[in-house]
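Every protein chain except one is present and positioned as in the full complex.
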Amino acid sequence: MAVTLDDVRHIAALARLGLSDDRAHALVGELNGILAHMDVLSKVDTTGVEPLTGIGLSTTPLREDRGPAIPLVHPIETFAPKFEDGFFLVPRLATHEDASDAS
Amino acid sequence: MSAPASPADRWREKYEMVVGLEVHVHLKTKTKIFCACSTDFGAPPNANTCPVCLGLPGALPVLNAHAVELAARAAAAIGCTIQPRSVFARKNYFYPDLPKGYQISQFDKPLALDGCIRVGTRDDGTPIEIGVHRVHMEEDAGKSVHDRFAGYSAVDLNRTGVPLVEIVSEPEMRSARQAEAYLVALKQILEYADVSDVNMEEGSLRVDANVSARKHGDGKLGTKTEIKNLNSFSAVVRALDVEFARQCAVLDSGGVIEQQTMLWDDRNGEVRPARSKEGSHDYRYFPEPDLPPLVLDADWIARIARDLPELPEARRERYRASHVGLSAYDIDVLTSSVALGDYFEQVARRSGDPKAAANWVLGEVLATLKNTGQSIDRFSVRPADLGDLLVLVRDGTISNSAAKQIFATMVATGDPPGRIVDREGLRKVTDDAALIAWIDEVVAEHPDEAARLFGGEKRLQGVLVGHVMKKSKGSADPKRVNQLLAERSGT
Partner (left out) sequence: MSRATESLALARRIGAFDRDGLNILLHAADDALRRAERALDERRDRGAALAMDGIPVVVKDNIATTDLPTSCGSNILGGYLSPYDATAVAKLRDAGALIVAKSNMDEFAMGSSNENSAYGPARNPVDPTRVPGGSSGGSAAAVAAGIVPIALGSETGGSVRQPAAFCGVVGVKPTYGRVSRFGLVAFASSLDHIGVFGKTVDDAALGLEVIAGHDPRDATSAPRDVPAYRDAARGALTGVVIGKPKEYFPADLDPRIRERCETALEIMRSLGAEIRDVSLPHTDLAIEVYYIVAPAEASSNLARFDGVRYGLRRDGDGLRGMYEATRSSGFGPEVTRRILLGTYVLSAGYYDAYYRKAQQVRTLIAEDFAKVFASGVHLLFTPTTPTPAFPLGAKSDPYEMYLSDIFTVTANLAGVPAMSLPIGRVGGLPVGGQLLAPHFDERQMLAAAYALERTLGEEAHR
């Protein structure tokens, strides 16, 4: 399965990575180089083998429905890039949809 | 009276509407699904946040036991099979109200499968049921406000991490009305199960609709579109009809339906395509490595089903069987909310007269709630007090019309009926001497009307009775007053 320039642009878009044309072109070769090594896995017989989902714990621990919440030692203002009146500000969404990408 | 014409009507003969619904419901836990932040509504923006729900580097999720309990209860209440092992998965996409850049949800191993919801009864008495495909758990995202800061959207992450269940139906609904019936039934079941406030206005219940069209008899499903931004059940109904009509028009002219997300524009009554930046979404689901699988043992699962509160259908059956002579419509109204049914039962128990209780709840109580805007669970008239009022009527202490008057006072003051009766002297007066005295006064004060009554205009009797009731401040026994007046007028 060879990765094309279009593939690189598509996955860069999915990952919100802005890639220059030069970089995108170079990455086609780099990624194909790496992926070529991975083909060996397709030859391994894994019939009936479960993917490893976790190590150790077979069931997720549950916590009680009460606080207190983990406190912030420094308030949000100290690390937020743009914060006003208690809100995180971002450039206004182009399509003003209260329905976000999913649910 | 027939319903107003909908855009779908002209297509119904040729095409069939196929509808599936995805409903998201807030579970009423005290804290969020993966962290101990409060889920309380109305906090200042970003006040209910912590490293986990802010998606700070290094933070990790831990599952809320009560969220699991409520999710399982919801699933059991709609007849689903709770899976002994379910797996959380990451749904990856970028949006400012999604701090981690992924939502923790469930993908191919959800919490529960294969339920159904009864939406009606066929002529032959068999139930009409819509299948529920799956129920899964997930975390909610935050909220954005777009008009508060010029040029910016403002993000509030208080809602991020509130526990949700997503309930996905089978595509078995065949009309907008049927979809509405499904939603009404589902909302009711979840309310009875006490897992959520299921309030669409407050956002604790959200609906996305999937709709497609096909020619009658065609076995294959058509291409569906998804409609979002539905803010009420009636919006769901209107949007489905509008979109179905649009699809039929396209198909009928030989066109092809494009699979896309649509947004409902309530003000203009239109659907329009959501401007999606990248074709269809690739969420790159994979099992959540930070959470081992959720394993539930058989005893726990059995207990959930066993300990379900009484559900709407069971309550309706119980009312039917109680031989109180309630009509199917009456029962439907009384069971429309848990609180109303509970209220009715308390009044019935206290008064020992379920029939009267039903009449009063269905009549005076509902009318008052509507007029005053109160809700039944915070109604100013305690059910025990209403029960006592009914006893006073039944044993003749007060007249029916006095009862209505007393009820009005109870609504306004919250006082118990006995106190009001004494305070306002509303004990039913049946003593003829007193009644005749009032009648005499009324005749003297309304000579024209009296004359016309005695002259043979029988319909004025009611008017004069009314005057007597007013003069007696409602305490006169209207039956006896009628008889006395009738005697005097020689009828």
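Points to keep in mind about this one:
Chains: A and B, in written order; residue numbering restarts at 1 for each.
Rule of thumb we're sticking to: a residue touches a chain if its C-beta (ideal position, glycine included) is under 8 Å from a C-beta of that chain, and two chains touch if they have at least 3 such contacts.
It should be emphasised that the depicted structure is a prediction, and the values quoted were computed from it without experimental measurement.
Listed by label, the shown chains that the missing chain touches in the whole complex are A, B. Note on the undisplayed chain: of the listed residues B:A43, B:A59, B:V463 or B:A486, the one touching it is B:A59. Touching the missing chain, out of B:P96, B:G222 or B:P354, is residue B:P96. For subunit A, the list of residues touching the undisplayed chain reads 1, 3, 7-8, 11-12, 14-19, 23, 27, 30-31, 33-35, 37-38, 40-42, 44, 46, 49-57, 60-61, 63, 70-76, 78-82, 88, 90-94. Panel shows subunit B; residues 51, 54-63, 90, 92, 94, 96, 99-102, 153, 155, 277, 282, 284-286, 289-292 of it touch the chain omitted from the view.
Heads up, the rule we're going with is that only the chains that are shown with their structure count from here on.
The distance from the centre of subunit A to the centre of subunit B, each centre being the mean of the chain's C-alpha atoms, comes to 39 Å.
Residues of subunit A that touch subunit B in their complex: 13-14, 16, 51, 53-54, 57-72, 76, 82, 84-103.
Touching subunit A in their complex are the following residues of subunit B: 22, 24, 29-31, 35-38, 44-52, 54, 62-68, 87-88, 91, 93-98, 103, 138, 141, 144-146, 148-149, 151-157, 164, 166, 206, 208, 228-229, 261, 263, 274-276, 278, 281-284, 287, 289, 291-295.
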